[in-house]
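Note that this complex is displayed minus one protein chain, with the remaining chains in position.
Let's turn to chain A:
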Amino acid sequence: MTTVTQPGAAGPAPDAGAGPDDAFLSVRDLYVRFGTEDGVVKAVDGLSFDLARGRTLGIVGESGSGKSVTNLTVLGLHDPRNTEVKGEILLDGQELTGAGERALERLRGNKMAMIFQDSLTALSPYYTVGRQIAEPFRKHTGASRRDARLRAIEMLEKVGIPNASLRVDDYPHQFSGGMRQRAMIAMALVCDPELLIADEPTTALDVTVQAQILDLIKDLQQQTGSAIILITHDLGVVANTADDLLVMYAGRVIERGTVREVLRAPQHPYTWGLLGSMPRLASNVAEPLTPIPGAPPSLLAPPPGCPFHPRCGFSGDVPGDRCRTERPELPAGRGAACHLTAEQKRTTFTEQIKPRLG
């Protein structure tokens, strides 16, 4: 795994594993703001990353960290009336932020597709599973009703639905939770998308089904070579599935690296907190999990300086008032947006955090 950095590049550098040249999806300085009654919500605040074909990018963060908004913006599914989008989103060289509705409609479900979290609410209760899978296929390929139906059966077989030719005429409520999620994956993949965004694809499922669904997504990626963005709040999901990892907090990336790097030697106190709040099989049951104190900041008025400082247990290790006044920059390539020195990050993790993780 090589880390590509651009010496002297202004602003955040491309993500590890993909330079801008071979990037299939490239997000540059993305800002997303919502106008609400209470003020302007800075949901995404200067986000950049690159993603190459055949690779999986994990995006991890709490609710409200901007991970889902980012991906809805990529698909152009935000409400244009109250949302302001700035920055660049390049999909295979095509600019998406300024693209017209028609152009986006041709891409959605075709070149880029999305798997949503809750398959019960994300599938329409009024149409059969088969029809909902066949619909984007007909729209994008102009296939006949008959061919689209055959394609839907084929896709259901591919995602492991038994008796697909019968179940194709079932309604979503006649499927179990795991089967519905499979059906949703079938729907997302029906046009062989080159970019697949999976927004918490396994959160609503029980653990055994979770593993199956993740394996399925991985398998399908190996067949099609598509790029995947996997959004989750669960580092465990990312560990086995993703190649690269972004940790998001308050609309910005606060740590970046390969999954291996971030999980082996995390550098940001927030990432330490995420790891500490995650149960592990090997850990002592008697030892309680350590949640991150406090709540995610309001995106209406994010704290000055480092947005994490009100919840951070290590801001005292930074000399002066820097955590409160100065916003830490995310270094190019592997790194974390934190004022702690590299030495402090390493020793604090190995001496204080790692032993607790067991």
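Descriptive notes on the structure:
Please note the rule applied: contacts are C-beta pairs under 8 Å (C-beta built on N, C-alpha and C of every residue); 3 or more make two chains touch, one makes a residue touch a chain; residues count from 1.
Just so we're on the same page, contacts and distances are computed from a predicted model.
Missing from the rendering is one chain, named in UniProt as "ABC transporter permease" (options: "ABC transporter permease", "Aspartyl/glutamyl-tRNA(Asn/Gln) amidotransferase subunit C", "Bifunctional diguanylate cyclase/phosphodiesterase" or "(2Fe-2S)-binding protein"). In the complete assembly, the contact with the undisplayed chain comes from A:E135, out of A:E135, A:E157 or A:D234. From the set A:E88, A:D118, A:E154 or A:D317, the residue in touch with the chain omitted from the display is A:D118, counting the whole complex.
Listed residues A:V60, A:A152 or A:M187: the one in touch with the omitted chain is A:M187.
Where chain A meets the chain that is not shown, the touching residues are 75, 77, 81, 101, 105-110, 113-114, 116, 118, 121-126, 135-136, 139-140, 171, 173, 184, 187.
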